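Omission of a single protein chain aside, the complex is shown with its protein chains in their original locations.
Moving on, here comes subunit A:
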């Protein structure tokens, strides 16, 4: 059995950025059930939250799930505990971006898409994916 290394600083950092109490979540899974992009995520929203509750920093930071969150807020609307899950997903992305790890490279965006890309969509993507 794997020994859990509980990183309390990491839990606090996520709570500070998101202003959410991570222990409010009781793992009912409604966020993941309603998430339109959960099927594309290696780790869906409820598991990301569980890892944070356990302080499993490495598991959270290697997950690709948060990058598939479109901040559509369906999970926030349906959470019976009032947890603002998109703020927690953004906190995970923010930790990456503040460490200068970005997932978008404007030179690698599909040229055809970029030529006609909607400025609002492009700006939003750069907001969420780059530092």
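The rule we apply is simple: contacts are C-beta pairs under 8 Å (C-beta built on N, C-alpha and C of every residue); 3 or more make two chains touch, one makes a residue touch a chain; residues count from 1.
Just so we're on the same page, contacts and distances are computed from a predicted model.
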Undepicted complex member, UniProt protein name, chosen from "Chemotaxis protein CheC", "Carbohydrate ABC transporter permease", "(2Fe-2S)-binding protein" or "Disulfide reductase": "Disulfide reductase"
Missing-partner contacts on subunit A, residue numbers: 16-19, 36-37, 40, 67-68, 70-74, 76-77, 84, 86-87, 89-91, 94, 103-104, 109-110, 113, 116-125, 127-129
